[in-house]
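Note that one protein chain is taken out, while the other chains of the complex remain in position.
On to chain A.
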Amino acid sequence: MEECLVEYFRTQMRTDPDMASAVAAIRTLLEFLRRDKGETILGLRESLKWATDCLTEVDSSVAVSSGGELFLRFISLTSLEHQDLSRCKKVMEERGELFLEKISLSRTKVAKLCHTFIKDGAKILTHSSSRVVLRVLEKAAAEKKRFTVYVTESQPDTAGKQMADALRRLNVPVTVVLDAAVGYVLEKVDLVIVGAEGVVESGGIINKIGTYQMAVCSKAHNKPFYVVAESFKFVRLYPLNQQDVPDRFKYKADTLRTVSDLSDEHPMIDYTPPSLITLLFTDLGVLTPSAVSDELIKLYL
């Protein structure tokens, strides 16, 4: 059962590399719901929770775990008072499809909100490779705006180079800079846009390692620091500092499985506190970091 689930998830990721891992996870969960032969609603929820846990073992990013939890809440946030279990399941499936449809459109909504903040002639700094940021820049380029982009190389997986290739295909002038050169290049840029793997309750974000550094430097230079994220990335964590982020998000899933002493491993993500973020662009609207908690309370309570 587990291998079937994981295989489906991997296939989804392979067929559409542009899709967010959380969306693939939600598609998998929906398929799991369709195929589930449970007898009770409670049993169904338990098996969905188990399925989400399985998926987090494959891909340990924050978005998969938050997306799974939000999916579960969304489909159960309706009256399940029907006598017949199959009717309840049908209702849940319909809501699941609705949820999936909503989040597939979320990147477009974010791009529509954010591209107006990119003025003609702007110089943008971004970190590593984010598909949401790419979509925003695509929209801005489609609106005939001229801008240049600086991308950090983002070790250890040099994901920044992929971002640079994608931007070159859009005919956007792009420069790849070293992670260590962020402070050097900041005086030339007008704004900083990054994606997020997770948005936490305080309004801060969890993203690829190096984001916190970039945020601190942009604060020191008084440059606006914008974050673009879809709403399914909102997660019920509240880290107080870097150490407080749970280990299961910091390292890749294979590392967590194979390595016993994590102090030698390098974390893949870091936490950026809300005081360093200017605005967050989500499909729920343009939010200040303090408004994120408001939205989270609405989503989760």
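Keep this in mind: a residue touches a chain if its C-beta (ideal position, glycine included) is under 8 Å from a C-beta of that chain, and two chains touch if they have at least 3 such contacts; residues count from 1.
Quick note on the criterion: contacts and distances are computed from a predicted model.
One chain of the complex is hidden; its UniProt record names it "Translation initiation factor eIF2B subunit delta", one of "Aminotransferase class I/classII large domain-containing protein", "Translation initiation factor eIF2B subunit delta", "Septin" or "Myotubularin-related protein 9". Contact with the omitted chain, checked across A:93, A:201 or A:265, is made by A:201.
Only one residue from A:171, A:222 or A:241 touches the chain missing from this view: A:241.
Listed for chain A, the residues touching the missing chain in the whole complex are 201-203, 238, 240-241, 244, 274-275, 290, 293-294, 297, 301.
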